[in-house]
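Please read through the structure below; I'll follow up with questions.
Only a single protein chain was left out; the remaining protein chains are all shown in position.
What follows is chain A.
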Amino acid sequence: MERGDFEASLGRHYIAMFEATPNVMLKPTESWRESLLDHRVMDLFFTIGDREADLIVEARKLCMSSEACVFCQLPMGRSSVPLELFEGVYVVHRKIREDSDMAQDSLQCLAQLASMHGPIFPDENAQVTYLAHLVEGLLNMINGIEIEDSEAVGIANIISNLISTFPRSVLTALPSELFGSFVNCLTLLTCSFGRSAALEEVLDKDDMVYMEAYDKLLESWLTLVQEDEHFPRGCFIQPAVQVFNSYIQCHLAAPDGTRNLTANGVSSHEEEEINELQEDDRELFSDQLASIGMLGRIAADHCIPLLTGLLEDRVTRLHGQLQRHQQHLMSTSDTDTGDRIVLDELYEDIHWIILVSGYLLADDPQGETPLIPSEVMEYSIKHSTEVDINTTLQLLGSPGEKPTSIPGCLTNVECLGMCPAEPATRAAALPGPQPWRQAMLQHYSSHIIQLEPGQRRLLSAVLRTSEVESRATRASLTQLLSPQMGKDIVWFLRRWAKTYLLVDEKLYGQISMPLSTAFGPDTEGAQWIVGYLLDKVINNLSVWSSEPELANDTVELLVTLVERRERANIVVQCENWWSLAKQFASRSPPLHMLSSAVQRTLMKALVLGGFAHMDSDTKQQYWAEVLHPLQQRFLNLINQENFAQICQEEVVKQEIVATLEALCGIAEATQIDNVASLFSFLMDFLSNCIGLMEVYRNSPETINLIIEVFVEVAHKQICYLGETKSMKLYEVCLMLLQVYSKNNLGRKRLDVAGEEEQYQDLLLIMELLTNLLSKEFIDFSDSDEVFRGQEQSSGGGRAVSAADVVLYGVNIVLPLMSQDLLKFPSLCNQYYKLITFICEIFPEKIPQLPEDLFKSLMCSLELGMTTMSSEISQLCLEALSPLAEQCAKTQEKDTPLFIATQHFLKLVFDMLVLQKHNTEMTVAAGEALYTLVCLHQRDAVIYQRLAEAFNGLTASSTPPTLDRKQKVAFLKSLEEFVANVNIYEMQGAIVFFPHSDSSMKMSDSDDEEPRLSAETLAALQEFYTESGRTGGSVRGDPFSVGAVEEDWRMSQFWYSEETAARLAEEVLQQAGEHGRIACVSAPSVYQKLKQLESSRSQRASTVLLEFDRRFAVYGEEFVFYDYNNPLCLPEGLLPQTFDVVIADPPYLSEECLSKVALTVQYLTKDKILLCTGATMEEHAGKLLNLKICSYLPKHNHNLANEFRCYVNYNSTLLS
C-alpha cells in the first residue's frame, strides 16, 4: 500500500466534510467489504514502528472515505468483516494515547468504526460478529487503561455510536456474557463520568469534557432502555439503580451525597451572582434529567421509595430549621438570620430531589396529554394490594381523625379537635379562620402521606414541602425561603397534575386502583387536590409577586388546572377562584404588581376557566365579572371627552397597556370551542386599537403592544375562522397596516448601530403577515360547527383576501428592510419565512409586484441563498420551485421573473456542484434545480449544458417533466451524485463548459453570451493543472475580452474591443520583439494581447497582475495582486524587468494611484502606460511623471467618469 496512492484517492471534498462534522456516520459501500480485508491494510496497522502518527492519519482517512475507488480493484479473498482492523486501532490507541492529539484521532477513528452500517454487512451474522469484536476490543481497551480526561468524550462517542447504530436484534444476539460485561462496563463508566462531571462543576472548569461524555452516555442509556422489551427482562434494573444512585449522590450535600466536595474533600460555598438569562437547571439539564428519570422508572421499586425518603427527611429538617429561625427572630429583634448556609444546602437538596421526582413520575407535558409512564403504573398496581382502599376512603371522608405523622404540625394540631366532620373538598373553600383551614389541609395531606404507598407518596412529600413553604410565608419567613424551591414545587405540581389529576381511564389498558380512586374523576381526592393547588396558586401570587419566574411558573400551573375541561369544572366550583377573578378584573393588589407576562397568562387562565361547565346564570355572572369590567373600563377611558389630552398621562397609559396585555391573554386562551365568542369579543377591541395606533404613534412600546394583540389574534384564531370572520379580520389587519404605513412613511431607519429591539414593530408586522398566511396551510374552520347560527350569508363577495392584505403588508415591509437589518437573526428569520411563504402561496402575485419591489425581493432571495445560514438558504431554495412553476404556467418568456429564474438556475447549479455546501440542503436545492431545469429546457444552451452534466445521473434520456415520479428519481440520483462524486473526477461535467461556450459563439444566438461563473473558472483551472492538460485544444476562446464577466463589486469595467485592441497594439509595439509586458489590473488588455499574440508571429511574454482570482485560469501568467500591498509580489517578478507596464488602478483615488505607482515603478524598466480617470491628471504627473494622451479609451459600459491614458514616452496615443 503506497501512502501516496491512498492519499490521492481521497477526495478533498470528504476531508473537508469530515473536518466540519467530525461525527459522520460510516456507511461504506459493498466494495469495502473486500477492501477492508486486504492483508495489506492490516499491515498498515501492524507494521507499527516509529511511524505511528502516520498510521493514525492513514487509519483516519480510511474511515472517512466511503468511496473505496482504489481498493475495489484489489484482488480480494472475502471473509467476513475487518475484525483485525479494530485490534489494529485499539493497539495503536494504547500505544499512542500519551499524545492527546493523536489519541483523539484514534478514538475518532474507533467511533467511526463503531458507526459502521449499510451494505458492507452481507447479513446480520456478519454484523453480530463485527459488533462482538468491536465490543470485546473496547472492553479490553477500557479495562486495560486508566481513562484520561481527554479520552472521556472519545470513549463516550464510541459507545453512543455503537448503541445508536446497531439494531437491538444485533445487540441481543451478542453472547450474553459479553453483553453483560458491556452493560457492566457502561454502568461503571457512566457513574464515574458522572462523578467527574460533578467535580468539574465544582471546580468551575471551562472545558467540561466529562459533562459532555456523561451526557452522551446517559443519552445512550435512554436509547437502550426505551426498547428494553428486546432485552432479557430486568437486565437493566441493577445498572439503573447504580446510575440513579450515583446521580442522586452527586447532587446531594454531605453526608448523603458528595455535592460541592472536591477531590480532597473540601467543600466550597460561594454565592455567585446569577442573572436572569441563566437557564433554570430543569431546562439546562433536561436531557440528563430525562435519562435519569427514565432509569428511575426502570428501577421504580428502588428509586421511588428512595426519593420519597430523602425528600421527607429534608422537609422535616427544613421545617425544623425554619422554626429555629422563627424562634430566633422572635427572641431577638436582630433581623440578621445568620446561618443561611444550612438552609441553602437543604434547598439545593430539595431542588434536585424534586427535579428528579418530576422527571421520574411524568413525561414532558408539551403538546399532547401525557400518559402515566407504564413503569410507574405497573409499580402502582403492584403496590396497590398493600393499600386498603376502604381505609383510604374512610380516612379521607373523616377528617376528625388525628393526623399523626406530620412533622411540625405544631400549633395547629389542637385546632383539629374543633373540626366538624366536613367533606374534604370544602376545606379549602371554607372561609374559616386560617389555622382551621390549614389544619384541614394538613390533615388531608397527612392521610395521603400515610396511606399512599408508591408514587403518590412521593407527591405527598412534595405537597408537604409545599405546605412547609406556604406556612413559612404566613409566618412572615418569606425572606428565608428560596424562590428556586418555590419554582420547583409549582413546576412539579404542574407536571404531576397534567398527567395524574383526573386520569382518563380509557387511555390505559390497566389502571391502578388507588390511583383512580385517589385522583380519578368524581373523587373527593381530586376535588381536594384541585382546591389545594388553587390555594397554592393564590398564595404564591400574593407572596411571590416580586419573583417573576416563580410567579410565571405559578400561573402556568393555574393554566394547567383550567385548560382541560374536566379539571376546570372542579376549579370553578371553588370559592377562591371567583375571588381571584374579581380581584384581577378590578386590578386590585396584589395582582397588579405582577409582571406583564404573568398578568397575561393569568388572564388566559381566567378566560379558559370561563368555559368550564356552569349553569347559564353562573356563566353569565362569571363573564360579567371577568371580561366585562375590562371592556367597560376600556370603553369608558377612550370615550372620555378629554381622552386626547389625558392619553399621554402615565396612569392612562398604564391602563391602556394593561388592557392590551389582557387582550393578548384572551387571544392566547383561544380553543376550538370558544373561538366564536372570543373572536366577537376581541373584534370590538381591534378596531378601537387602530385608533390608538394614531394616538400613541410616538410611543413605540404601546404601538408594539397593539400590533402584538393583532399578531396573537391572527396566530390563535385565524385557523378556526370561517370565511366571513376571516374577512373581518383581514379588514382590520389591512386598516392596521395602513395606519402603520402612514406613520412609517419616510421614517428613517438609518441607525445601523441600533439595537434589535428598535425594530420590534417590523418584526411583529412580519409575524402578523406570516400568521395571516398560515390560514392557507392550516385551516380548521368549519363555519357550520364553530359559528353555528352566527355566520351571516357570505354575500357581498370577497371584499378583502389574505393575499391583498399580505401583499399590501409586504409593500410596506420590503422598503423598510435593509441588508443591515438582516444581520439581526430574528428579523432575518422572520423575513425569509415570510417571503418564502408568499412565494409558495401566491406565486402568481409575484410578477405583479412593482418593479423595485420585485427586484429587492429577488435580491434578497439570492442574498439569502448564498450568504446566510443554511436554514435561510433552505428557505430561499424552497421559494424557487413555486416561482419556476409559476413561470412555466404562464408560458411567457422575457418576463422579469423568467429572467430571474434563469439566474437562479445558474446559482443553484453552482451551489450544488461546485461549492462546498451543507448536505442537508441537497434535497431542497435539488428540488429547486429540477423545477428550474424543467422551466428552462427550451433554452437550448442551458439545457444542453445541464443535460450533459447530468447525463450520468438521469438514466432516462427523456427530457425532464414536471411529474412526481421523475422528480423523486432525479432527487435520488442527484443525492448520490453530490454525495459520491468528487468534483475533480467529474471530467465530463466540467469539460463541457468550454465546449458549449465555443459552440455558442458559432451559433451566434441572440441570447446573452454564456459566461463562466467565477467558481467554474476556478474549478476549471484546478482541473487543468491537476490533470496536466494545459494548453488548449479543448478550450474555446478564453482570451476574448469578456470571457470573464465584469463584476462591478470589484470595480471591474472592461474596455471595449477597439480600446483593448488599441492599447494592446500599443504595448506590444513598445515592448518590441520578445519584450516583457506587465498588465496591472488590466485584464482585458491582457486578454487582447494573448489574442493578438496567437494571430501573429510577434512574441512577447506577458504577466497579468490582478486581484480577481477568476483570472487564475490563465495559469502561471496570472499573479495575484492587491494594490493594498503594492510590493507584495512573488519572487519570480524581479525589479525593473518589464519593458512596458500598463496599469489601470481599480479606484479613482490618490491613495490607490500612489500605491499602484509603487508597483509600476518596481516592475518597469522605463515605459509606463496608465489608464485612469481624467481627474487623476495632476497625480499622474506628480507620482509618475506621466503626460495625458488625447486618445479616449472606451468601455463596454459607459462610465460616468471621463477616462484617459497617460504615458511617459513618445506615443501615438499622445496626439
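Throughout what follows, a residue touches a chain if its C-beta (ideal position, glycine included) is under 8 Å from a C-beta of that chain, and two chains touch if they have at least 3 such contacts; residues count from 1.
The working rule: contacts and distances are computed from a predicted model.
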Taking the list "Aminoacyl tRNA synthase complex-interacting multifunctional protein 2", "Aldehyde dehydrogenase", "Eukaryotic translation initiation factor 5A" or "Sodium/hydrogen exchanger", the UniProt entry for the undisplayed chain gives the protein name "Eukaryotic translation initiation factor 5A"
Touch criterion as defined above, residue of A:322, A:594, A:1104 or A:1160 at the omitted chain: A:594
Out of A:282, A:351 or A:536, the sole contact with the unshown chain comes from A:351
Contact partner of the left-out chain, one of A:226, A:275, A:510 or A:1094: A:275
Full-complex touch with the removed chain, picking from A:124, A:364, A:649 or A:1166, is A:649
In the whole complex, what residues of chain A lie against the chain that is missing from view? 271-276, 343-344, 347-348, 351, 479, 482-485, 545-549, 592-596, 648-650, 701
